[in-house]
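Written below as structure tokens is the structure these notes are about.
Complex shown without one protein chain; remaining protein chains in place.
Note that the chains are named A, B, C and D in the order they appear, and that numbering of residues resets to 1 at the start of each chain.
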Amino acid sequence: MFNYFANPTRFLRLTSKLQPFAMIVTLITMGAGLYYALFQSPPDYQQSETVRMMYVHVPAAWMAMFCYVTLAASSAVALIWRHMVADIVAKSTAPIGACFTFLALATGSLWGKPMWGTWWVWDARLTSVLILFFLYLGYMVLYNAFDEPTRGARAAAILAIVGVINVPIIKFSVEWWNTLHQPASVVKLDGPAIHPSMLTPLLLMAVGYTAFYFWVLFIRTRAELNANKVRALRIRQAEG
Amino acid sequence: MADFSGNSLTCIRGERVVFTKLDFSIGEGEVLYLRGPNGSGKSTLLCLMAGLLRPVSGEMLWNGESTREDAETFRGLLHFVGHQDAIKTALTVEENLTFWAEMSGVDPAKRSVGEALETFALSHLASLPARFLSAGQRKRLNLARICASPAPLWLLDEPSNSLDKASVGALRKAITTHQEKGGLVAVATHEELSPDTNVLDISEFTNNKSAAA
Amino acid sequence: MADFSGNSLTCIRGERVVFTKLDFSIGEGEVLYLRGPNGSGKSTLLCLMAGLLRPVSGEMLWNGESTREDAETFRGLLHFVGHQDAIKTALTVEENLTFWAEMSGVDPAKRSVGEALETFALSHLASLPARFLSAGQRKRLNLARICASPAPLWLLDEPSNSLDKASVGALRKAITTHQEKGGLVAVATHEELSPDTNVLDISEFTNNKSAAA
Amino acid sequence: MSAFWQVFASLIQREIRLAIRHGADSMMVVMFFVLVVVLFPLGVGPEPGILTRISAGVIWVAALLSAMLSMDRLFQTDFEDGSLDLLILTPQPLELLVLAKTIAHWLTTGLPLIIISPLLALLLNMEASGYGVMLAALALGTPTLSLIGAIGAALILGARRSGVLLSLLILPLFIPTLIFGVSAVDAALTDLPSKPQLLVLGGLLLASFALCPWASAAALRQAAE
Partner (left out) sequence: MSAFWQVFASLIQREIRLAIRHGADSMMVVMFFVLVVVLFPLGVGPEPGILTRISAGVIWVAALLSAMLSMDRLFQTDFEDGSLDLLILTPQPLELLVLAKTIAHWLTTGLPLIIISPLLALLLNMEASGYGVMLAALALGTPTLSLIGAIGAALILGARRSGVLLSLLILPLFIPTLIFGVSAVDAALTDLPSKPQLLVLGGLLLASFALCPWASAAALRQAAE
């Protein structure tokens, strides 16, 4: 399966086919999700209209974690099998993930002001998401901190793998510690504990975010692959 | 019959092609002289031989087996002397040498720290902290390392830099003794160390444009 | 008539006497070769000449005046090339060279960075970050420094280390040109750089026991 | 095998000898630790109520910062003078060499820090009930910091401007140790059981003991390339 993708040309061909599809899914689900979120779903009896922040915040938080797992997994593949496409996927995922994390942090604190009366508290959930953000930053800085690009890629991959420990901490921090932040109500073992009128737009938005991720990922990986091709051509030219 | 060879090695450092399709081979008791102008890739080739760099293509064989297969054993077979001297200035000359002899993992009975110090005329400096050494004395300490524990393959990068006449003589003798025991040597140098029987001119494998640029 | 001499210099480093009662003198257009086995004190003497070390006794005269009197002016008259290369790897070759030319405080019109690069065959590397240089290329960059801004006195510590034949030739030519302009050179070396007209054998001034111990 | 343990011991011995001869690093770490703890009351003001309240936190943060400060030279000097290349070229598994170096690092920096900590707790007016747990927590926590820090120290070799990059990389990974370390002491100070936190710290130590040398060795290998 991933030997199949090891071939950059094949990967390029595949992504160029999938890219418009990802774009369309993104536009449709995001549009529908936003419509439902803003106009169709009811205000919460406790949180009133501010609950609509959820449809931006929660999928962003999910994607932050999803992107990190993707980053770590593809880093591991790149490191162990020296898999070029995996490296490029990892490199392209990092900034997208960092943006989702930032979005989760920003919307979270915007939401926190009306709900908790403060922009920021040092509770376990919030702190561990902040660490996640620093891990993304560290990955990107480390990737570019070396003169030889391959050296940076491998150092950063090791960091990404080590940092994956943070993801379960984010996920379970609300259960392990007393936090202000509320515990999981959608992704639970005994099924979601949330009203369907809110669940629908939430899931639509989640699908939209995911498709958006793939859309951007495809664009970025293709750019990187083409840059690599140019570089390889130059080297071959030098070899004569 | 020890034998070390490389086939069609290509090396790229920092996106710059250093050399392409380079072949070398060192037989038992042989010394391979690497020659070439500054920047042609002698040091790079030595690092490649040691396994500190990886070639982009090509492979190296020790007794016909790829050195990548059993890298740990291969590492136990070589001594490397680079430009950097790996000397801790806070330790004495003898402590420095003993440490590297111990790290080589060689049976203590086979180590010969005292003899190595003598070979390079360092015995009287043995208990001196290495920070007081002059440039040539540092180089000698670094060279003594390869005599302190036995290993069949020596990789030497400009070993005669900073050495006075007497020490160059000692180095020549050490290399000859090693050869006689059947040892292999690869040495990058701009000077004459002994009649050059086996010379590899690296500039033949470099594309002048990219190597010089 | 420039003229640089030292009278009865004694130097102690780390409680060890390196040499005693050493005299030297360099006249206009002269090259002084410092010779002696490793650890005899060549580098030490060069540091002394530059003013980086202080002699325990004795004094040095530039044109008959003590170099201690007006140390700042004297510092403006010399170039020093030691074992360490003072190269910042993050800067390009040209930036490194330009920086030191600027620091010399010499009138911009008299600096010649481009020519210096050419003299040591570095022009094609000018815009390369210095970290990519090989050992010999680094040494050449360091030597180019002394040609980039004029100064009557050159102090060179084993300048031919790591250099290939062509570069040693360039170095020789640079020294000759400097001589012809009336410059003074003191160079510590184990190699032959030119017919040795003016040789100072340091081992004559060392007490063998303490220098070797 | 016994030959191997000899190599292990000889590496630890060399590191400790270097630390003692140089005197610089371990002294510096302890002084830094003391300094941070002393500076903090100066910054916050001398009210004992507040100081007592935050004493455990300050000591842990100081321990963490000083561990970090000493970390960046762990492989750096060996890298710069070429020793690292030679260490990689020895026939021993690099993981165990890394472990030896990390242990030596902890012995020369972590241990002195633990020894001095009761004095600092006194300075901060910590209550007597916290001392034992604080020592236990530090004893379990500081080796974890050394082990995690070694990964960062290996990753930054050869990077441009390494010192602060290191802190960016490893401080986030230090945070769990910090949180449990502080909460163990705080629990003891409020007469709650601190065993669960200590158990977590022990678990963190075991996990990093098993994983970190591998990650560090992997990073070192590609640093030498």
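Assume a residue touches a chain if its C-beta (ideal position, glycine included) is under 8 Å from a C-beta of that chain, and two chains touch if they have at least 3 such contacts.
Every value quoted in this text rests on a predicted model; they were computed, and no experiment measured them.
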Request  = Kindly state which of the options A:S41, A:T127, A:N166 or A:T210 is in contact with the chain not pictured.
outcome  = A:T127
Query = Out of D:L124, D:I179 or D:A218, which is the one that touches the chain we can't see?
reply = D:I179
Request  = Return the single residue from C:G6, C:G41, C:G82 or C:P152 that touches the missing chain.
outcome  = C:G82
Task = Return the single residue from C:D3, C:E59, C:E95 or C:E118 that touches the missing chain.
result = C:E95
Task = Could I get the residues of chain C that touch the absent chain, sorted low to high?
result = 50-54, 72-73, 75-76, 78, 80, 82-88, 90-91, 95, 99-100, 102-105, 107
Task = Would you write out the residues of chain A that touch the absent chain, in ascending order?
result = 118-123, 127, 130, 134, 137, 141, 144-145
Ask   = So which bits of chain D touch the chain we can't see?
value = 22-24, 27-28, 31, 35-36, 39-40, 42-45, 50, 53-54, 56-58, 60-61, 64-65, 69, 80, 159-161, 163-165, 167-168, 171-172, 175, 178-179, 182, 186
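By definition in this document, only the chains that are shown with their structure count from here on.
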Query = Taking contacts as defined above, which has more of them, A-D or B-D?
reply = B-D
Euclidean distance of C-alpha centroids - chain B vs chain D, Å = 37
Task = Can you check how far apart chain A and chain C are, centre to centre, with Cα atoms defining each centre and the answer in Å?
result = 59
Chain centre separation (chain C, chain D; CA means) in Å = 45
Note = Going by residue number, chain C touches two or more other chains at 132
Residues of chain D touching at least two other chains = 160, 225
